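Rest of the complex left out; these chains stay put.
Naming follows writing order (A, B and C), and every chain is counted from residue 1.
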């Protein structure tokens, strides 16, 4: 059995990791840390885990993490980077679900996250945990930087177009809507049911922290610079991200059968599902499941390709993808612990 | 007092007209027709109207409509066009909230609505009921074609840019999300709370009936052909439309202060509210109110303008705008009966 | 015009007072106070009020409140009692929407609210603002204690039974569900959309602060002690309270036509609506409206009467009822400013 620790187990990414890992056939949960909740039973905070997780939160400094095979960081940004070097030195593999190791350029990271990076030397070692693009590098990796929720859906949706050079890389627009759980489990007025319920709004239009991460990934796929407009929205639902992606097709793109392009690109992927033409994905079809479903359309025979892609922001957009990365790192069956269908209705 | 009749009072547009008109100081509701519900009290169907509307549904053939000053059609498309000519002949003014008179080109209409138009000769007389564009033509009009819900938000959002020639008219993308009430009060599996709740999806990506209507309006504003990609989405909420609009600025557009352009354009409009830069509108801020709120942004100093605009699809996107048109047609104060703030939270 | 001030205008009761009073034909809003938000425009916090309220929040100590005819307190409990005596001395009438003056027995109040009452001498003067029971005392009152949201629905629902002595006063059960806005606009984890959405729970089963208030009111109606079990629940919606009330009928009760009893009891009440037998009220029928709708049923011909009653917790359960009290206090038309139908759907 692989022994696993989780740092910052009190947020939504944490509880989702616990839900998935408590059912993983090859994992033993060993430690879940939270300074604020140390000593409290995990299932007192998350009653869905009663009977499934028999641990208490512990202090991150008590030495238990160093004895794990793998440690997940489900912390806000700027936390993992302070602890990761010591864990790596202790021989622990690290999967960071926060933003600390996602951007290779330390200066760019510092611009968006407002702090000096604590271990910029590790940025080049960290493997970006999007298995559909970096599966080989993930095998045996010591440090994985899991993608953000928006970046996962946006990259998966654009990748087939960009990798094949079918669209103008300066025409990209990503219009995305997220459920409120994406904002985390922090007390806030803006995310009260009374505020966010029965309403819809854009936010961060002028610039969202996921923008540089997405751009880096798309440029990797395209092999050239891209220009991207990214507008996130808040939808009155708990889970789910829906990305609506627009790209202007070039001559080759207009001549291509995009349905085939997408189906071929993801033919061997266990966790990407290209829907038949004309069937548009709903976020509820992936509720609780580690999968990204998408459809590609060229409306009215024009030259704009529209990709609509959905994922559960807490699963394929966070905890599920992290488990998928762990499976690959450790040479397990990539699907292990991730085979449940979504919950519909 | 102006005597008013409503045809098709059993849908959401109908109940919203009743809600607004029952409080309108210069209106007397005279007849509400429904073949299926004839004889039933209106407030038995819509309990919010108990104590406010004391009428029963009547048969549309009983002659009452012909004795009204104004008749609203809150019917599905392809209904109003069969009755409007006779009402006009009887001297009644008609405000049609359906699609029957929105598109000037009868052939185009027939392509999208699948039927031969019953009175194509009236298409040129019908005034398109977007007061912010056609206020003068509305004064004294006999027949008004109220815009669809999506077309209202999309046109209002793009108009300042296009009218001033600040954007490439072939670069337009309208990404919009609607509450479920936009689908009407018909029994359907897809719009059950269990299906549409806690989920988000695109629909009609390949082509939605509001597309030709929007295009016609934008071409009027631009004074030239436009190319528009329009993708509607269903959001898990009751009311509200949020339009996120993208346009590539031309040289003049990039040199303009778009905040000023928008504020000036709508400075005298009672029902359009341009928000300060950086404040993005929420649909809940217009719940129940006849207003469109919008923000214009140019992210990252690029050349894409992003306009986010919200309206209540049943008010400024339907019944409220229809009452606004009535006020203008009849020379009343344009705000009469429409001065309530939105319901927040 | 009556000049009005509001203390604590940043919560949901505050914004709802502003919504209603901004449309009240005989009211001029003069001051809205908030220490935390002093200097900020009211409509920056509540965008639905843009164009309707042109004030900024001010400091409560700046003297403006003393110059108003009426001051509403929309504050948490334990605040109003510190300021009310001075305002009354200045000749201002006070309508307190908090709990400070609802319970006549200071010792009982202190047991439930955990503090010494600052002006127990005013408790006997304060009129409990349930017009359906205390209308005469409200005329000319200086100080009104508006009922809580649950207490309004529960008392209105039980009153006809108890006043006529038709039920065992020791058999009362009040099972109630509230929308999340009842918990206020404070940042909290428990009321996040991600926590309270798509879920239902009881809370405060062992004892809720509204219990002694309800019991006091029911004992007034019954003219004798009552035994009440009160269980509140949180429903995944924004507004609305639904009370399901159970009472064991006595012999006289079993012999009565309860439909007539209820209809007669509320025949002259403008803001209580007894529905026809077999039609059960929905909270959405009162969304935004100052009305309590109810139905009485005796299931299966047994001896348990079931009353189901709904109100908008922010309107008839708070701000609307406060305006109704103001109208009565000042001799205005009781319906003034409160005549809007609910927003459905």
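Everything below uses one rule, namely that a contact is a pair of C-beta atoms (placed from the backbone, for glycine too) under 8 Å apart; a residue touches a chain by one contact, two chains touch by 3 or more.
Note that the structure is a prediction, hence the values are computed from the model and not measured.
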(message) Can you report how many copies the full complex contains, not just the 3 shown in place?
(response) 4
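Operating definition for what follows: only the chains that are shown with their structure count from here on.
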(request) Would you indicate which pair of chains has the most C-beta pairs in contact? (result) A-B
(request) Starting from the mean Cα coordinates of chain A and chain C, work out the distance between those two points in Å. (result) 45
(message) Averaging over Cα atoms per chain, report the distance between chain B and chain C in Å.
(response) 36
(request) Please list all residues of chain B that touch 2 or more other chains. (result) 197-198, 238-239, 281-282, 284, 287, 345
(message) List the residues on chain C that touch chain A in their complex, please.
(response) 12, 179-181, 183, 185-189, 191-198, 236-238
(request) Please name which positions on chain B make contact with chain A in the complex. (result) 173, 175, 177, 179, 194-195, 197-203, 205-207, 211, 227, 229-231, 233, 235-240, 242, 244, 246, 278, 280-284, 287, 295, 297, 299-300, 302, 304, 306, 308, 310, 345
(request) Going by the contact rule at the top, pick out the chain B residues touching chain C in the complex. (result) 12, 15, 19, 22-23, 46-52, 181, 185, 197-198, 238-239, 273, 275, 279, 281-282, 284-289, 291, 293, 339-345
